[in-house]
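To start, the structure itself, in structure tokens.
One protein chain omitted, others in place.
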Amino acid sequence: MSNLLGKGMIDGLVVTAKNFVTSYFDGNRKDRLFTYQYPEERMKLPENSRTFPFLVYDGTPDQMRCTACKVCETECPPQCIYIVMERDANGKPLLRPRVFDIDISVCMQCGICAEVCPTNAIKMDCDFERSAHGRFETLLSHLPELLKSNDYYHQIKSAEATRVDATRKPVKKAAAPAPVKPMPTPADILTEDERSAWQRGCQSEIGTGPIVWPPPVVVKKKVAGTNTEQNVSAAPLPTGTPWHDSGIDIAARMELAKDRSLADKLMAAMAQLDCQACGYDCRGYADALASGTNSDFTLCTPGEEETKNMLEKLLKEAGKL
Amino acid sequence: MDAIYQLIHDYCPTMPDWLALALAILLPIAIVMGVFLTVFALLTWVERKALGRIQNRRGPNRVGPVGLFQPIADGLKLLTKEDIVPNAADKVVHFLAPVLVVVPAFMVLAVVPVAKGFIAVDLNIGVLFALAVSTASVLALFMAGWASHNKFSLLGAMRGVAQVVSYEVPMVLAAVVVLMASGSLSSVSIVEAQRGLTGWFVCKPWGLVGFVIFQLCAMAEVARTPFDLPEAESEIVAGYHTEYSGFKFALFQMGEYVAAITMGGITVTMFLGGYLGPGCDLPKFGWLISACWFFAKLGIIVVINIWARGTWPRVRVDQLLGFAWKLLLPLSLVNIVAMAVWHFAPNKLVGWVESAVLLAVAIVALVKINAGQTFEKRSYRFTS
Amino acid sequence: MSATGIIQTQTLEVSLGPQHPSTHGVFRMDVVLDGEYVVKLKPVMGYLHRNHEQLAEKMTWLGSMPYTDRLDYFCSMTNNWAYALAVEKMTGLKVPERAEYIRVIMAELTRLLNHSCAIGFLLSDCGAWFTPVLYALREREWILDFFETVSGARMMCNYMRFGGVRVDLDDASLAMARNIVARWPAFLDEFEKLMTENEVLLARTQRVGILSRNLAINASVSGPVARASGVEYDIRKVDKYGVYDRFDFGVPVGEAGDTFDRYMIRILEMREAVKILEQALRDIPAGPFIAPEAKLRNFKVPAGDGYGRIEAPKGELGFYLVSEGGAKPYRYHVRPPSFINLTILEDMCLGQKVADTVIILGSVDIVLGEVDR
Amino acid sequence: MNIVFLTLSAIMVLGAVLAVTLRNLVHCLLALVVFFLGIAGHFFLLKADFLGAAQILIYIGAVAVLILFAIMLTRNISGTEGGRSSLGGAWWLGVGLASSLAGMMCVFVRRSELVTKLPYGATEEGVVKEIGKLLVTDWVVPLEIMAVLLTAALIGAVVIALEEEKKR
Partner (left out) sequence: MIPPLEQVREMLSAGAAKSSLLVEREEAVAVAQFLKTDPQLQLDFCSCVTAVDYIKQDCIEVVYHLYSVALKHGPVALKVRAPRALEQCRMPSLTPVWRGCEYQEREAFDLYGVKFDGHPDLRRILMWDEFVDHPMRKDYVPPMDYEWEPTPHAETLARAKQTGGTVPASALEAKK
């Protein structure tokens, strides 16, 4: 305490003085004055930097790569993506999302959706200026805002985009080319029930009683004589499929469907995600394979290897192949 | 003041007498307040720019060309900020405290000779008046701390009072040396006593030690790093002005910074030869050059303050008080003896050497005595 | 222990936090003061409790990986590695050479980043008006840019996967890492010249907040805080996880165990980290950056429990995982170093002054994301 | 000139009265400080500016702070728990005593000729030198005794502080 004015303090003064003086000479070097004067002087973001996800389309916004297989919706840790498959009049899936919402107030930009997407449909953007006026509606980005062209993707992440383009084989669209429908305007895109269904699904409220997952697909039907529409939820899946839970692994599922019909065994082999990547839901695809209308057993993309080998084994046993 | 009174009478004799007198009193006050308020605004800007540059970042550069209007922006912001008074606070005292902080800071300006012949009030007890008034700020600290009815401000107030009171004594004793040398209390005569080439008191051994003691005590009086204990942000939030917001907080900041400037002014007057400097006696622009000298020296003192603030950590309370009572006080007493030895020495050289030797011995002895807590050199072993 | 001296003084009950400039986050200390001396000190925590462990039980194994970034948000890379290591220990997944080297590089860069900021904040608690912190932040900017170039995000990297890492280090980022590491010795010298011999700092930190060696071991204190009190225990040397046994580096150990020792140990550890980085960057092999058999989706961990731990910058960071063989963990527990290092905060602060409690808390270097989970 | 004198005295009297009657001790202290300022003002009016500055330095700088520390050690400072009104029972006896004392003071001051003559030929700048000379020539003995007394007090304070430190 006594030799307070010793050498150490003078050294400190020398260091700060040196910093002060040299800051005027090499001030513009970024390793000396490292602050960026933000709006005027912008930092060049490295290519890998990721903020919020966006959907990629090739050519016109209508040819979007996303097949609404809902893999990203299940894998997303904070559950901030909500997808509703587009169906034509009589309920046949059209391999395109009618509703694709991302709640960017919940999204934590972890990039897992881009990683797990089987069809390279969703990629991470690097535009971070996404402020909005409201806390709910404006921070919920709907399908039209999310869609960005592949050239934009090339523009922001050229190396990654070229790598992705090289690996992408032309995806065979199982369904017939759907008639070009005008893009749904936001007004009618999310009806009242779908909004609450989305909130149940998206808000990841822990343990709020039994969550029916995925939310029941609601088809509107005009009630005869009145102009009100009555919501009729599609027939829930037959209860007799205990294996229909993506949490159980394939061995356990096959165990459950041991002494069942071929169709049930085929269904047990699926990835149980009803992701419609194969053009049907799990039940539909298993029935199609069993009845021979569709002989291609490699369409269950989320199931990956284990489902394909199991389907091949089952079809061989049944002599279909 | 009477010089200005003559000035007024020469230019407009028709003016009634009492108006001239009133003008003679008010004019210097207006000048001093105007000059030193702009210096205060400038000081906040210089401090933030300098600290920024020390810390590898640009200081404020948004408001005005190089951030020059930043003090105005701060002032406006604080003016428009809501002035929250805690309901448990003692309203009257809570309101009075900021006023009492600012008043002494500005009153001391009355006796600081800014330039040749430019002094607000030439009291013949100038320095004593300055020191007396600056002790009044002790009460303001306590009132602020006590009235805010908040534990942190109480702690801050107690630290502030202890610090100011205990640094008052060595400061006055360091000033005594200068009074002995110049033979009078009036600040103008002190400055005049420092004429000549090596006339500045700081060039004398006892003057240098007195300057160092006075500068340390001034930093402690005004609570600047390394002695900024009363409002130590990291420990007791903001010390005695935790519960102040809006313009009252601005008054506290103004009081603190202006006190720093005035203490700098007095240090310059007493030790660095006020407005003296080559060229301050020229007939035509003598007073302008002397003003430049004064503000140049004031700038040096302010730079030292800012430099210390950007570098050194804060001292703890007991070390702070120990440093004042066990080191500065005895050193200033020995300094007075050294001054006497220098004064009564047969010739200048012998006196100079004798006092220098005496002071050196005193400093070494005091450092040895207080070396209670030695800092051991630590060695660290590396396990594989 | 109120003063029974001549004047009967009244003790003052103060709560430092949760809204306090130097508690490194929402953390409260109920302090009973007698004058300036601390008579009793009770830490209160839980303000940042997000129940990360229950979230993990409802998510897949991979789903919790981005959440580990939010534990000790200063060192996201080491959190990822600890979680990945625990899962690899249970599944027996073999990590390729290159991935091990990349993991060591990322962990040591995180150690540099964490120690420099920890010392910076400790010094600004001492009152050095944020200058040391901004010198540390200047170097930290370069490391965060490197993390962003590689993993995509500055602090929330979500970079490591079970069996390796997500993105490979191409030559450009390796070169960037090399010149970052080249800058560090000069920065460390400047930092030491600025602060280490400063008498005011010596006066304020020597013989303040002393932690004895036995109490450190008994209270399972880990990391620089324990090593400053003479505990020669560094998990990189004991468990020899990853490829740490290939690098030669020392582990600094102090003996007085006061705040100054904790400050010096962190500086010496930074110098050792620079040594490791130089060796790792020099001989990083080519090859796959993730195990070929590593699965991203439907990743299943065989039933059973396992405990994996690493030497995180703040101490021993461990993950205790119980799996029922499903896609979701049955029990997921984090052993956070800051939370357990706080056990001895009161023992160190008794008898010290208010100004010292703030510095002692700063020298223990806690982050509330990890304390409250 | 007497306007200033009258206002100053009025402020002083107000300060003194408030110092006695206010409930909150801290407010009393502030009123006392106003009173001391009044006295300093009077000294300046009488051109004894050394005394004025000394008054500010000693009474406001030191005595007020001393009273402040004393207040810090008392129990009920805001005076609300007191209960008894501050004027106390026999307040009329106090007033009578005070007024008679004041009357006697006026008579003595009127009679002595001290008022008319400026002491010791106080010229403009000479006062300070005069006081300096007197202190070192005629009054040097009391000065030395007071010095010894003050150092004894200082050492006593240090000893008490050290004892407190040992107990810690």
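Letters A, B, C and D mark the chains in the order given here, with residues in each chain numbered from 1 onward.
To be clear about the criterion, contacts are C-beta pairs under 8 Å (C-beta built on N, C-alpha and C of every residue); 3 or more make two chains touch, one makes a residue touch a chain.
This is a predicted model, so every value here is computed, not measured.
Novice: Have a look at C:309, C:328 or C:353 and name the one touching the chain we're not showing.
Specialist: The one listed residue touching the chain not shown is C:309.
Novice: May I ask which residue of C:70, C:314 or C:335 touches the chain that does not appear here?
Specialist: C:335
Novice: Looking at C:45, C:99, C:208 or C:354, which residue reaches the missing chain?
Specialist: C:45
Novice: Touch as defined at the start, partner being the missing chain; which of C:71, C:118, C:156 or C:231 qualifies?
Specialist: C:231
Novice: If the hidden chain were put back, which residues of subunit C would touch it?
Specialist: Interface residues of subunit C facing the absent chain: 45-46, 49, 51, 53-54, 89-90, 215, 217-222, 231, 233, 238-239, 304-307, 309, 316, 318, 320, 322, 330-331, 333, 335, 339-340, 342-344, 372-373.
Definition applied: only the chains that are shown with their structure count from here on.
Novice: Comparing chain centres built from Cα atoms against the global Cα centre, which chain wins on proximity?
Specialist: Taking the mean of all protein C-alpha atoms as reference, the closest chain is C.
Novice: Calculate how many whole Å lie between the centre of subunit C and the centre of subunit D, each centre taken as the average of the chain's C-alpha atoms.
Specialist: The computed centroid separation for subunit C versus subunit D comes out at 61 Å.
Novice: How many angstrom lie between the CA centroids of subunit A and subunit C, rounded to a whole number?
Specialist: 33
Novice: Give the residues of subunit D touching no fewer than two other chains, as numbers and ranges.
Specialist: none
Novice: List, in ascending order, every residue of subunit C touching at least 2 other chains.
Specialist: Residues 131, 135, 138, 194-195, 198-203 of subunit C each touch two or more of the other chains.
Novice: Using the touch definition up top, name the residues of subunit C that touch subunit B in the complex.
Specialist: 12-14, 20-22, 33, 36, 123-131, 134-135, 138, 194-195, 198-204, 206-207, 232, 234, 237, 250-254, 256, 260-261, 264-265, 268, 353-356, 358
Novice: Considering the complex alone, what residue numbers of subunit A touch subunit B?
Specialist: Per the touch definition, subunit A meets subunit B at residues 1-4, 9, 12-13, 15-17, 19-20, 23-24, 27, 32-35, 37.
Novice: Under the touch definition given earlier, write down the residues of subunit B that touch subunit A in their complex.
Specialist: 50, 53-58, 61, 307-308, 310-312, 315, 319, 322-323, 326-327, 366-367, 369-373
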